[in-house]
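Of the protein chains in this complex, all but one are displayed in their positions.
Showing chain A:
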Amino acid sequence: MMDVIVIGAGPAGLAGAIASASFGLKVTVIDEFVKPGGRLIGQLHQEPTGEWWNGIKESERLLQEAKKLSVDIRCGVSVYNLEKDDDLWNVHTNIGTLTAPYVLVATGAAEYPIPLPGWTLPGVMSIGAAQVMTNVHRVEVGKKGIIIGANILAFAILNELQLAGIHVDRIVLPEKSPLSGKAGEPEEVMKSLLNAAHLAPSPLLRMGSRFMKNDSFRKIGMKFFPKNGVKVNGTPLLLRKAAIEIIGTEQVEGVRVADTDENGNIIPGSEKIYEADFVCIAGGLYPLAELAAVSGCPFQYIPELGGHVPIHSELMETPLEGLFVAGNITGIESGKIAMAQGTTAGYTIAKHAGKGGAAINKQLQEAVQNVRSVREQAAIQFNPEINSGRRKMSELWESLYSKNTRENSQIKIG
């Protein structure tokens, strides 16, 4: 029988598997994608030090380590339900039900779509889809594209598309609406890009950010943002243009765009069509937490973490006995942080399983400390308020569950 089932073979899941297997636990990792590595395998950017973060290499390294520890990794397996039966968790998958006393849910994140008219046409895809097609499958998403939405992920992937020789013609904002939220407000977008400035993961972002950081420019503000945009690595970023509709019959043919005022309101009569054979929608990320939800785990809405997240401790426990979480399911952050969280979760599971003796407490402390220091040095940060979000969660845990954490840290259910 297995001791631990890890759902998700991303950086969090793999690191968790490695950490718990290093204490002799029998670990199985399942993932519905065709290859292990999660979103890591699509990632490719230059760190501020000039070094390349090559996700394919990183996940290869994790895989080799996991294999050495006899971790069983199964790809192409989808989990659709998770429930507890006495002392065992039942993990229901398309190849049957697996059981184990400990489950680590590391399902990562999903992208917010911005459903503007025409978004269902073939050739329209999420920005992350373009990343996977380009870096993982090595297939061109098109010849000439438009990105709708300007956020840190969009810029990272713009660079990746350019590296692969794919032409991105321009970046525009989505039309301001309740569905696009802040993504449709030029000033909010500029503010978030400014916040990312010192964390720029690529020369292209540094370049764009330097421009926007410029004092005199900032004073003039959005009002005088050049109509033809500013060039980011050669691609115009148009913060004062909004996509109204994606047009085409059988597939994408272009985007209908209008000028906007400094608040993102459409200026009537300014519409224009830009041709494109592919369109990427960059709506941002949210924790993919459905499985934790069906398991009965309590949730909290913390916008700084990206939305609804399962309640968890810094040791990556949830209030449910035997259920642990790590990575983007606990809040949107970079791959390195997911990995550090996964390691913490793996040690915590080992401790719950009675492994590691007295020494494990020290190891756990170091792992928690490591998550914090990796966060401090993060080259890519999705939410500038992440620390405040993490603090909220740990206060919540302390107030609700810390009393039980002494003896038996988790609620018994089932």
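The definition used in the following text is that contacts are C-beta pairs under 8 Å (C-beta built on N, C-alpha and C of every residue); 3 or more make two chains touch, one makes a residue touch a chain; residues count from 1.
FYI, contacts and distances are computed from a predicted model.
Student: Consult the UniProt record of the chain that does not appear here and report its protein name from "Protein translocase subunit SecD", "Cysteine desulfurase IscS", "Fumarate reductase/succinate dehydrogenase flavoprotein subunit" or "(2Fe-2S)-binding protein".
Tutor: Answer from the record: the omitted chain is "(2Fe-2S)-binding protein".
Student: In the complete assembly, which of A:47, A:83, A:140 or A:245 touches the absent chain?
Tutor: Hidden-chain contact among the options goes to A:140.
Student: Would you mind spotting which of A:129, A:266 or A:294 touches the chain that isn't drawn?
Tutor: Within the whole complex, the residue contacting the unshown chain is A:129.
Student: Touch as defined at the start, partner being the missing chain; which of A:97, A:251, A:365 or A:388 qualifies?
Tutor: A:251
Student: Among A:189, A:242, A:288 or A:386, exactly one should touch the missing chain; which is it?
Tutor: In the complete complex, the chain left out is touched by residue A:288.
Student: Of the residues listed, A:164, A:179, A:266 or A:360, which one is in contact with the missing chain?
Tutor: Answering carefully, the residue with contact to the hidden chain is A:164.
Student: Applying the definition given at the start, please give the residues of chain A touching the unseen chain.
Tutor: Chain A touches the chain not shown through residues 32-34, 39, 44, 52, 54, 56, 76, 78, 110-111, 113, 120-126, 128-130, 132-135, 137-141, 163-165, 249-251, 288.
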